[in-house]
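What follows is a single structure, written as structure tokens, with notes after it.
Here is subunit A:
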Amino acid sequence: MTRADAKVLLEVKGLHANVAGVEILKGIDLVVRAGEVHAIMGPNGSGKSTFAKALAGHPAYEVTAGTATFEGRNIFDMAAEERARAGLFLGFQYPLEIPGVSNAAFLRLAYNTVQGARGKDELDPLEFDDYVREKMKLLEMDASFLDRSVNDGFSGGEKKRNEILQMALLEPRLAILDETDSGLDIDALRVVSGGVNRLLTRDNAVVLVTHYQRLLNYIVPDYVHVMEGGRIIKTGGRELAVELEARGYDWLKGKVAA
Partner candidate 1 sequence: MTDIEAETAPRGLNEDIIRLISAKKHEPEWLLELRLKAYRHWLTMAEPGWPNVKYPKIDFQNVIYYSAPKPKKLKSMDEVDPELLRTFEKLGVPMNERAALAGVAVDVIFDSVSVATTYKQKLAEVGVIFCSISEAVRDHPDLVRKYLGTVVPPGDNYYAALNSAVFTDGSFCFIPKGVKCPMELSTYFRINTQESGQFERTLIIAEEGASVSYLEGCTAPKFDSNQLHAAVVELVALDDADIKYSTVQNWYAGNEQGVGGIYNFVTKRGLCKGANSKISWTQVETGSAITWKYPSCVLLGDNSIGEFYSVALTNHHQQADTGTKMVHIGRNTRSRIISKGISAGQSNNSYRGLVKIGARAEGARNFSQCDSMLIGTKCGANTFPYIQVHNNSAKVEHEATTSKIGEDQLFYLAQRGIGAEEAVSMIINGFCRDVFQQLPMEFAVEATKLLGLKLEGSVG
Partner candidate 2 sequence: MSTVVGATHPYIASLLNGCESGHDQLSWLGERRAAALERANALAVPTTRDEEWRFTDITPLTRVPFQPAVAVPHPGADDVAKFIIPEAGVRLTFVDGMFAPELSANAGLPYGVVVTSLAAGLATHGSVIERHLARHARFEQDVFAALNTARLRDGALVWVAKNQQCPTPVQLLFLSTQKAVAAYPRCLVVAEAGAELTLVEEYASLVDNAYFTDAVTEVAIGDGAQVRHVRLQREARDAFHIATCAVALAKDANYASHAITLGARISRHDLSVRQGGEGAEARLDGLTLIGGRQLADTHTLLDHGRPNGRSRQLHKCIVGGAAHAVFSGKIAVAPGAQLTDSAQESRNLLLSNKAHVDTKPQLEIFADDVKCAHGATVGQLEAEHLFYLQSRGLSEQRARNLLTYAFGAEVIDGIPVPSLVEQLEETVLAETQSAE
């Protein structure tokens, strides 16, 4: 739900970023308030994923100009793990595999680290086990996920569910979900988007990065932004996504957001 008086969570101004010396982001402005759902759409190579990773602090993405504040703090002064502890969550397009590390141990460590940073109590393995199983039900995940190595040998759908499970555990203020719908069949998409919807409150926000409108049938955005050539070239309501689905991206090429 969008409210003009809601608290600003993320404010990005004139963001430029390079990858391996090549400028990918060429001036991005974005304001996300509590309670909002934003969708960032655009063709491949438009810079959507770069934007997401730059906000989360991936070391390969070099910010060359512009500012970004998260709840008033300059996030470019914060290491990636500090941003995570502050409540900025990135759902990965390609979640990494970590052979030999059990999912349960990883989830508990992540949970306790973020809880600790918030001054809240950590959970011991038994308490955590109860807690995580509750969350897993939301995502229709089998308990055997806990014993397997992190994302190791998971199918594409399983990896994405594991991402949303982490979101459910860490309860971020702002979740940026990078192509969370890619590689999901229709049932998995329903489960994953159902999970995201249940996590939405008036105090947090979600930015969906996606190539297709399909996901937006399940998670309805308040704003749709179209990226092209490292800039947001158009912003509209949910109807913009429908129009993009019908007309593709080409008609917008060359336009710059007013």
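Some observations on this one:
To be clear about the criterion, contacts are C-beta pairs under 8 Å (C-beta built on N, C-alpha and C of every residue); 3 or more make two chains touch, one makes a residue touch a chain; residues count from 1.
A quick word on the picks: all candidates are chains of the complex that A comes from, given by their letters.
All figures in this text were calculated on a predicted structure; none of them were measured in a lab.
Only one of 1 or 2 makes contact with subunit A in this complex, and that is candidate 1. Touching candidate 1 in their complex are the following residues of subunit A: 56-60, 79-81, 83-85, 89-90, 92, 95-96, 98-101, 105-106, 109-110, 113-114, 117, 149-150, 166, 170.
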